[in-house]
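For this depiction, one protein chain was excluded, whereas all remaining protein chains were kept in their positions.
Chain lettering (A and B) follows the sequence in which the chains are written, and residue indices restart at 1 in each chain.
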Amino acid sequence: MVPKKRIDEILDGYDTSEITIATVCSHSSLQIFHGARKMGFKTLGLTTKDNTKHYDAFPLAKPDEIIKYSDYDEMSERNGELLDRNTVIIPHGSFVEYMGANKFEDFEVPSYGNRAVLQWESNREKQRNWLTSGGVPMPRLITDAREINEVVMVKYHGAKGGRGFFIAKDYPDFKMSIDSTQPYTIQEYCMGTRYYLHFFYDPLKKDGYMCKHGGSLELLSIDRRDESNIDEMYKMGSIEDAKRRGLYPSFVVTGNTPVVIRESLLPKAFEMGENSVNRAYELFGGMWGPFCLETVVTDKLDFKVFEISTRIVAGTNPFISGSPYADLIYPGLSTGGRIAMAIRDASVSNDLKTLMT
Amino acid sequence: MVPKKRIDEILDGYDTSEITIATVCSHSSLQIFHGARKMGFKTLGLTTKDNTKHYDAFPLAKPDEIIKYSDYDEMSERNGELLDRNTVIIPHGSFVEYMGANKFEDFEVPSYGNRAVLQWESNREKQRNWLTSGGVPMPRLITDAREINEVVMVKYHGAKGGRGFFIAKDYPDFKMSIDSTQPYTIQEYCMGTRYYLHFFYDPLKKDGYMCKHGGSLELLSIDRRDESNIDEMYKMGSIEDAKRRGLYPSFVVTGNTPVVIRESLLPKAFEMGENSVNRAYELFGGMWGPFCLETVVTDKLDFKVFEISTRIVAGTNPFISGSPYADLIYPGLSTGGRIAMAIRDASVSNDLKTLMT
Partner (left out) sequence: MVPKKRIDEILDGYDTSEITIATVCSHSSLQIFHGARKMGFKTLGLTTKDNTKHYDAFPLAKPDEIIKYSDYDEMSERNGELLDRNTVIIPHGSFVEYMGANKFEDFEVPSYGNRAVLQWESNREKQRNWLTSGGVPMPRLITDAREINEVVMVKYHGAKGGRGFFIAKDYPDFKMSIDSTQPYTIQEYCMGTRYYLHFFYDPLKKDGYMCKHGGSLELLSIDRRDESNIDEMYKMGSIEDAKRRGLYPSFVVTGNTPVVIRESLLPKAFEMGENSVNRAYELFGGMWGPFCLETVVTDKLDFKVFEISTRIVAGTNPFISGSPYADLIYPGLSTGGRIAMAIRDASVSNDLKTLMT
């Protein structure tokens, strides 16, 4: 990982009145660029592809400049020209995935958020330890497949974007579906409705919902993911019917819909967000900026958190002009805009080093 | 029930330039407080719990003051301090449920809307009589279980928030699932898409969609409820498969999604809203403010109303900054804001007594 000292040196050399906000051209980049422009920043798109013409269609989200690299190695190596532009990068899920976690950790450009969180997010066991030791409820782990006596969710390690999951209804079903050459984990399948809670933790904000380590927690929006093909599979009669026809359920994320949660669940939701943040400070120096708790709410009105994303999620994209939650704090602001606001405020108060790693 | 005369006496003592809007801290309280603040009111949260920290996260919806009671009896008894603050209460579903209908009817604080509607809403038979005699189409009632020869919905009396319902596909299925120690009703199951129509009837508004008794009817928004666990149960293969595994469908409301209805259905929707209001005036002195018709639209494009809620529903929560319908009347206004607008206008025109019981 880039030493924090190196990042601080770089920031010392920046003209903080001329910050450029950069991200990879995908995922939630329209929202990030749009928010950055709103807060008066220059914007820069990073890409290895030729498919950026669609930005022309969205003038309020089109980056001021796009740099095309032959690959992510080149992007890493040519960090100098980003530093020349006083660039800070906003990592999103695809940024980290495309560049590769290791390369991202070593990318010598100030990055919004704590890069140390990656190690705890990408390893399922460490993620579970972090959250459960913080008091966040997760689905129960089943360590021995022969003990499956209920419906379970099986996830191959490194499963991304909804691929590499399956639901097994019992042990025989598990046996029939498992590819045992790959490592996997088995957990209780939690039946209920899914809510992806988009939190934002600001270590520099000194009012609002205050947390133990001195910063303020916000809930900016909630979405539900569209998953192909599971969402429409019931049209096949039943999933059993579909399987007999060679059609197997998959969980590939293709989009997002806006949703709100029952208001009486908000206290619990905030408690889970707060616990995730507090424990992150104890374990690895903290987590700040946007993060997402991916939850199921059962018919007992209990939450189960099946995953945490420690940066902006694409589920914030429906809320480019605000949400039923953000509008109670910052009317009309998106998560992308909230990130830019944090960077703007920190550059004014000379606190950029607190936010960048 | 508090005599109307007593409420009017209380209002006579109010300083109408210093009205406080109060509600119980749950359900749609963020929206109610947000709307009240927008219209310039003081706001007051009523609670019996310690879980109100999340209001800190939403500064534009945080009540100016929160009073914590040990229980709802104490809330009733300490009504004096509410009167000292010139308080009017906005009842929502959880307010009435938590306090208890009887206690709510006797709560000596001016309440927005007609409390007499409660008797007609809470009793399934009276509700059905009210609506069907007004010409509102409801699912057919099946009075003798042995006559079940189609898919039916069975509801235990007093079922709340989505608990206490089940779908039976035939008589044997009914026999297997019914708990005959509890009273229940059986009705035709209406297959179709669900629309929860959020109406607002303003008896003091003299333009717009005018109704028989001199007020104006509005449609402010439409939602669909998320229900746990039924919404994701098809992932179990089929519901039959799930039942064999001991997983039974439930209908607990966990959140809401925004939706719009086919425009050609609006004339019928307004007719149903108008009929509900007109009949309410004939039967029990009227219904005003927000109410919700909970409907199914069949593939013949017919409505079936399976329930009416006679106060603000949580389904309005996605629309804190307006909706595709409200924006055609009051851009950016929520149902909570609409309630506050009605109270503001009535306090200016000295008509508060018309709105309060």
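What to note about this one:
The rule we apply is simple: contacts are C-beta pairs under 8 Å (C-beta built on N, C-alpha and C of every residue); 3 or more make two chains touch, one makes a residue touch a chain.
Since the model is a prediction, treat every value here as computed from it, not as a measurement.
From the options A:E227, A:E263 or A:D327, the residue with contact to the chain not on display is A:E227.
Which of B:L141, B:M210 or B:V348 touches the hidden chain is settled by the complete complex: it is B:M210. From the set B:E150, B:D179 or B:E282, the residue in touch with the chain omitted from the display is B:E150, counting the whole complex. Mapped onto subunit B, the footprint of the missing chain covers residues 150-151, 167, 169-170, 191-195, 207-210, 216-219, 222, 224, 230, 233-234, 238-240, 249, 257-267, 269-270, 297-299, 301, 322, 324-325, 327-329, 331. Touching residues on subunit A toward the chain that is not drawn are 26-30, 34, 51-54, 56-61, 94, 163, 226-229, 231-238, 240-241, 245, 247, 250, 252-258, 314, 317-321.
Methods note: only the chains that are shown with their structure count from here on.
For the pair subunit A and subunit B, the distance between mean C-alpha positions equals 35 Å.
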